[in-house]
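What follows is a single structure, and I will ask about it in a moment.
Apart from one protein chain that is not included, each protein chain of the complex appears where it belongs.
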Amino acid sequence: MPVIEVKNVRKALGGHPALKNVSFSVKKGEFIGIVGPNGSGKSTLLRSLVGIITPDEGTISILGSDPKKDRGYLNQVGVLFGNKSGLWPYVSVIYSLKYIGTLYKVKDKEKRIKKIAKDMEATYLLNRLPKNLSLGQRMKCELMATLIHDPKLIILDEPTIGLDIAAKGDFIKYLLHLQSEGKTIVLVSHSMGDMNNANRLIVTGNGQIVFNGTSKKLKSVVNYKVITLHLLKPLNGKYVVSTRLLKGAVIDDVLKIFSSKGIIDFEVRLPTIEDVLSELYRGMK
Amino acid sequence: MIELGVKESVANWKATLIRSFQMAIVGFIIGYFWFITTGDPKYMVYILMAELIAFNRPRVAKEFSQMIRTAKIDVWMTRPRSLFYKFFGIFFGRSLVGLLISSIIVIPIAFLYYPPHLIYLPLFFMAFLVNYSISAIIGYLSFWVGDSRPYEFIVDKINFFFSGTLIPFEFLPTWLATITKSLPFQLVGYFPAKAMVGDFMPLLFLSGILWTTGLVATALIIEKIGVKKYEVVGG
Partner (left out) sequence: MKWLADRIILNIKSAYHFKKSFYTQVISMFLNNMIWLLLISLLFTQVSDIGGFNRTRYLVAYSYATLVYAITSISFGGVHRVWEYIVEGSLDRFMVTPKSPLLMALTARINVYALGDLTQAILILIFLKAPLRLLLFLPASFAIFLSFLVIVNSLYFFIEDITGQIHRQLWLTLLTFGMWPIMILPQPLKFFTYYIIPGGITFFYATENAYTGGWAPQLWLLAIIFPLIAGIMWKLGLKKYTSSNLGVNIND
């Protein structure tokens, strides 16, 4: 049985269709990345998954439960909202975590908290006040709060927003560790760097799923490579320009076009996921 | 869960202490005013006890309203139990600390005028529950109206006027006193304060239990309906 099953879900918000006939499923142990431009329906989809929003049509099943009817599934799901804190700023982290553990009726809360903190190399944060922590540290604590009840499914909404590269890397590394323990991860993010390790990507656009597959498959959606040229003389004020090298095109032809500006160096690369997404987003507009 | 509210208040100990002293001073001055006006020292204690409850009233509506308006409530909606339950301990912890510190100052002063019947202190819990429920209901209105602060303001005023904290019911005309005695606000001022000066009203206590149960149930029902109605546009 899939961990998440979404079938023909439609939802209108304020008269505007936010989700249009969305269907997908997530298997146990998968790491799914949901990505899309602002207003594409990602957050509406996420909120529908966790029962905050009720779809107008269609069905959603999370661990076999309907999120709007049976809230019992929440005991097996951990949800993290990147821009919303569930900790009390003036009380040390461990007390907030103990309180959250009480909500989930976690036994041996202190032991559990210390174990998670040790795994995350965050033991030093337990006795600190959230208000005094950096954003990266606070996110670690928020993740600890999400994991305290040992959920099977972890859903994260923009958890790396505002984090520096190192902090992001640590965060994603830990998510992969959780995946290796058999947990299912659903990550909603703008940052493609977070998605590099996802098993599958779901791209949303205009309330629909425009792509559902591996990142390799996503890259194959486009039929060009990217050529970047370093010029001696500027072109429209730029010394470094990039353009597409369509399938079948010859590099010499491209070089000829720019030769009048003097080509110091050039490189050809495959499109990154960002390039592909930009392409997809452009198509959505 | 109460522990969290207590820890928070202790963490903000300067603020808690200042508020408690302030409560004691204000309560004493207004109590003294009524003592001089009526010549009855019981009124000093009555006002002190009523102000003790009023000052430590939980301001749930503001927090719930803010969370709903800013969609920060999402974090709590993905965790088990009702919002009412989840935040009860925290607010109770906060109020408890304020109440305890204020009592340390106020009760000895009260004894100088008229010995309060401390056995009725547990009635303060009923007052807290009523205040909490009413405030939560107002906060939940944000599911429908977006910003429930104007309504909180109105209910605060009604509470202020009709709880007997400002003017003991004996000084109101009979018709008005009858109205105030049929509302639940008397449970957060008049009833517990009167009990503390030896005028415990068993019938009012029984109706208080009914009111409290009714208000808690109403809050839970409104929360359930509001949560179902809740929709938020994504980022």
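Per-chain numbering from 1; labels A and B assigned in written order.
Keep this in mind: a residue touches a chain if its C-beta (ideal position, glycine included) is under 8 Å from a C-beta of that chain, and two chains touch if they have at least 3 such contacts.
All figures in this text were calculated on a predicted structure; none of them were measured in a lab.
Among B:Val6, B:Met23 or B:Ala219, only B:Met23 touches the chain that is left out of the view. Summary of contacts with the chain left out: across A:Ser43, A:Ser85 or A:Thr160, the touching residue is A:Ser85.
Considering the whole complex, the residue from B:Tyr32, B:Phe125 or B:Phe200 that touches the absent chain is B:Tyr32. Chain A residues in contact with the hidden partner, per the touch definition given at the top, are 84-85, 89-90, 131-134. Chain B residues in contact with the hidden partner, per the touch definition given at the top, are 11-12, 14-15, 18-19, 22-23, 25-26, 28-30, 32-33, 36-37, 55, 59, 66, 70, 72, 147, 150, 153-154, 157, 161, 166-167, 171-173, 176.
Just so we're on the same page, only the chains that are shown with their structure count from here on.
Against chain A, the residues of chain B that register as touching in their complex are 1, 3-4, 7-8, 11-12, 71-72, 74-81, 86, 89-90, 228, 230-235. Residue ranges on chain A touching chain B, taken from their complex, read 13-14, 18, 38-39, 41-47, 50-54, 68, 71, 74-75, 77, 79, 81, 84-86, 88, 90-92, 95-96, 98-100, 102-104, 129, 158.
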